[in-house]
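First up is the structure itself, then whatever we jot down about it.
A single protein chain has been omitted from the complex, and every remaining protein chain is retained in its original position.
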Amino acid sequence: MRTIVVLACVAALAGCEREQRPKHAPPPASGLTGPSYPTRAVAQAENRYEENAWAVSQGKTWYRAYNCNGCHAQGGGDIGPALMDAKWRYGADPASIYATIAYGRPNGMPAFAGRVPEDQIWQLVAYVRSLSGQLPSSIAPSRNDSISAGKPEARRSKEKVRPEPPSNPGELR
Amino acid sequence: MTVSDPRHAQYADPADSAGAAALERTWRDPPGIVGWFSAINHKTISKRFMVTTMVFFLLGGVLALLIRLQLAQPNADIIGPDMYNQVFTMHGSTMMFLFAVPVMQAVATYLVPLMIGARSLAFPRLNAYAYWIFTMGGIMLYAAFLLNAGPDAGWFAYVPLSGPQYSPGKRVDFWAQMITFTELSGLMEAIVLITTILKLRAPGMSLNRMPLYVWAMLVTSFMVLFAMPAVMLASTALITDRLVGTHFYNPAEGGDALLWQHLFWFFGHPEVYLIFIPPLGFISAIVATFARRPVVGYPAMILALVTTAFLAFGLWVHHMFATNLPELGKTFFTAASLVIAVPSAVQIFCWIATLGSGRINFKTPLLFVLAFFFILVMGGLTGLMLASVSLDTQLHDSFFVVAHLHYVLLGGAVFPLFGAFYYWFPKFTGRLLDERLGRWNFWLFFIGFNVAFFPMHVLGLWGMPRRVYTYPAEMGWGDLNLVASLGAATIAVSVLLFLFNVARTLRHGAMAGPDPWGAGTLEWSVASPPPAGNFEVIPVVHGRYPLWQPQAEPTHVTGMSNEWREVLVTTVADAEPDHRMWLPMPSIWPFLSALATTVLFVGSIFTPWAIVWGSVPVGIAATWWFWPKRSVVQERVRTEVPP
Amino acid sequence: MSAPQQNRDAGKDALRRGAALDVGHMPTFAFGTRSPMWWGTMGLVAIESTVFALTVMTYFYLRSHASVWPMSRFPPDLLWGTANTAILLASMWPNQMAKKAAERLDLAGVRLWMVVCMLFSLAFLAVRAFEFGALNTRWDSDAYGSVVWMLLGLHTTHLVTDAWDSLVLTVLMFTGPLEGKRYVDVSENAGYWYFVVLSWLPIYAVIYWGARF
Partner (left out) sequence: MTDPASNMQDALRAAGAQAAHIGDLWNGTLALCTFVFVAIVVATIVAVWCAPRADAATRPDTSSLSGPEHRIWRRIGWATAAAIAGLLVLLAGDVFTSRALARLPLRDAVDIELVGHQWWWEARYRDADVSREFTTANELTIPVGRPVIVTLRASDVIHSLWVPSLSGKKDLIPGRTATLRLRADRAGTYRGQCAEFCGLEHALMALLVHAVPPADFEAWAANQRQPAREPVDAAARRGREVFLATSCTMCHTITGTTAQARLGPDLTHLASRQTIAAGMFPNNRGHLAGWIGDPQALKPGVNMPANTLPPDDLQALLAYLETLR
């Protein structure tokens, strides 16, 4: 009986991190700020929010609240590109997605730096990666209390990321 | 201080006769570590069950103290909102699911076979499996709590807060799976108790000679069969909503938030009666013994139990008076909630009449029962206030309800339970709990309880809502909350005193003979603690209080084997001997099946496929559990008599 | 002889020898309500019929709230469901035979009919797999899909557990070790099988016809 409990504790230590709610809003995951940041991130910044289910679900709230679904729909893509597939034009790692959201991209992606607070951008980054199944199913959000938009993020299989060269700005696709 | 009564000598003293030694060898638990896990003797499993539920009671109590510490002062920051939500949810879930209902079944699995003159429960291995499943469920919930994954949506986890969108992570999943564990255990214990009570009574103990406590357990077990499935369905639907995206509770896709409340409270209200009816049995047993006379109105008491059981299923909507359900429907439930007070009133009047027309032996068990008349009656009356729709709109989900539920649960269940421990402790361990410490324990508990919970009525009326982790200083609630917290501390002291009393008594308490209280029911006709096979010879019963009534022919049963676990199966109504049956031998497989079931349940929190690959070990373990041992079967076939 | 009549005779069999009641010669196993196994099975039946009843009530509760029912476009196809109902009803025949053989303590009869029962269980488990496909809705499409899958899933759990129980019992009847009590198990297993079949009838009506009216 004791071994079971010890095993449960060790195996589930990730549980502490996964379930952490905010005592205070944790500082942004990494120090990548400032507009001069290059478009394609060199350093693989590690987004601590990706281990926290509460932060990812907050990211899902902002995704809808800040009308990301206006262009990207529920991740399937509309005016904006699809976010749930394996094609990433500007990099699939957290830092690149952070740069995309914060400083915008050609062909209509607005810059949200200064508008959306930094930690909320990092939560959005974590959620966007969960759209293509990059996060483990115990952390990715399940369905919302809204019209069902297909499989909940937690049930999606992990897409194998295939980088795609960025199209030239201004080129009509 | 044993009662020198000739009739006891005949049964009570098995030490010398050879038959008793054979019985002891047959019914005792196998030795060693594997033997410890293979034990299926109903008294061994029941003692472990009682200790486990009392450990959860203490854990729940510590959580309660943490809550009272945080609420003692306005704007306190001892624990933050997130930790407070986990603490009060764990307090509620522990007390309701891991303590209140299971402890009543634990005590019953010890006492029922002894009171009906049987050597064991009907399905001893199923009883062991139910205990292990319960324990592993409790361990899972507390492991989750220690890993910051404790549930935080309240002990009744209303959707959509407990739904997939507003409770991310695995917290509510652990809560819902804990429901699966405890309800599975409760349902199996109910089946074990019903079959034992209906089929294994000693010859002559017809239904109208069964002790009132056994009636209470029979009624409770039948209620379990029809109440617990509702919460299993509700929690299964919640888990599928959260994990595989079904839409039972999603208003946008056809679901409904009130569906959860209907399903939960259809179980919820009968559940509080599952907690309340067994103590009615304790009180009947204790009042009869300490008033030195049978309880007044045996048929009236049984009718009252059965009426309470049926009515309990008809009033769940009084938990939902503040929702937008139609007003006429609510008034029906007001009427039903008022009517259920009648059977309880009849029982209280019968007990008062018994005390009035008897001769009172003032001992601690009776003190705890007398507290019932003060605390439960006040709780019942505040319940009548909450039953009225219009009053409930002011009192619902306020601290008035917190006061009411603690008055009925502690007054109706915990006080009689402590009385039952003081009353049957000599039978469990052979030693009498100390009277002086017992009185200190009682008065500290009684005073501490009232100081802690009576002010909450007033706080509720002053508008303090339930489940708030803090409150502004200028609301004027600080003083009464401080008083309540001091009361809670007093309760803690009295429970510590109880533990000290138990610890001291186990080592050098006064030796109690078979019948220290001079009681009338069968469990007092055997030694304390009872031998492994309970009765050296199964008695034949001729009345409701066998030890108080003159002995009649025939006195006992012969022809039962002492070398094999044989029990006498009797008919349901009149308990006439019907046939002999061999019970299964101790086996490790119930424990292993429980382990496999735990792996399946916990695995299914993380992936639905766990149900598929998890059910293979469960199937295998259950098959090994069922598969007969060739040597035992050959022995049985040799002495087999077809019907 | 009806069960109550049997009880009375058994009671009189216990011989009175002075102060003692000698039960040494009484039978060591019994069928029907005389056996505790019957009461255990009835307890299980009470629990599961309550679960089924509550799920059916949930079905109609959700249906009463829905503007259009079934919320996905098509109700379930009738073919596989009706076929399975026929197979299940037919499977009561070998069960009854097995029960009769068990009560006659006829080992050969029990073995034969239990094997026939197992063939039936293979048949309806296979058909049940097709039924899930014919529901025309996913469990996560809407509340209708969820409750229909829950109903069918709950019943399928009973089919699987009952098939496994019967398989273990059938193998035991062939390999032994055998004793009187095993015949009681066969008789009770048949009783539980009746419950699984008869509880399917209302569920069938709700799943397949509930969406058509």
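Labels for the chains are A, B and C, by order of writing; each one numbers its residues from 1.
Here is the rule we use: contacts are C-beta pairs under 8 Å (C-beta built on N, C-alpha and C of every residue); 3 or more make two chains touch, one makes a residue touch a chain.
Predicted model only: the values in this text are computed from it and were never measured.
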Original post:
Can you list the shown chains that the absent chain is in touch with?
Top reply: A, B
Subject >> Per the touch definition above, residue among B:Val34, B:Leu461 or B:Val641 touching the missing chain >> reply: B:Leu461
Subject >> Hidden partner chain, touching residue among B:Thr94, B:Asn127, B:Thr334 or B:Asn481 >> reply: B:Thr334
Original post:
Of B:Thr26, B:Gln73, B:Thr307 or B:Gln394, which one is in contact with the hidden chain?
Top reply: B:Gln394
**OP:** Please pick, from B:Arg68, B:Arg125, B:Lys170 or B:Arg544, the residue that touches the omitted chain in the full complex.
**Re:** B:Arg544
**OP:** Determine and list the chain B residues touching the chain excluded from the picture.
**Re:** 1, 3, 80-82, 85, 153-154, 158, 160-161, 165-166, 251-252, 255-258, 291-294, 296-297, 300, 322-324, 327, 331, 334-335, 338-339, 341-342, 345-346, 348-350, 352-353, 355-362, 370, 373-374, 377-378, 381-382, 384-385, 387-398, 461-463, 465-472, 474-476, 515-518, 520, 543-545, 548-549
**OP:** Using the touch rule from the top, list residues of chain A that touch the missing partner.
**Re:** 21-25, 58, 61, 65-66, 114-117, 119-120, 145
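As a convention for this text, only the chains that are shown with their structure count from here on.
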Original post:
Rounded to the nearest whole Å, what is the centre-to-centre distance of chain B and chain C, using the mean of the C-alpha atoms as each centre?
Top reply: 30
Original post:
What whole-Å value do you get for the distance between chain A and chain B if each is reduced to the mean of its CA atoms?
Top reply: 48
Subject >> For chain B, residues contacting two or more additional chains >> reply: 241, 244-245, 247, 250, 253
Subject >> Where chain A touches two or more other chains at once, by residue number >> reply: 143, 148, 151-152
Original post:
Touching chain C in the complex: which residues of chain B?
Top reply: 122-123, 126, 187, 190-191, 194-195, 198-200, 203, 225-226, 228-230, 232-233, 236-237, 240-241, 244-248, 250, 253-256, 259, 262-263, 266, 537, 540, 553-560, 568-569, 571-572, 574, 576-582, 619, 623, 626-630, 633-634, 636-637, 639-643
**OP:** Enumerate the contact residues on chain C facing chain A in the complex.
**Re:** 140-142
**OP:** Would you tell me which residues of chain C are touching chain B in their complex?
**Re:** 6-8, 10-11, 13-14, 16-31, 33-36, 39-40, 43-44, 46-48, 50-51, 54-55, 58, 61-62, 65-66, 71, 105, 139-147, 149-150, 164, 168, 172, 176-182
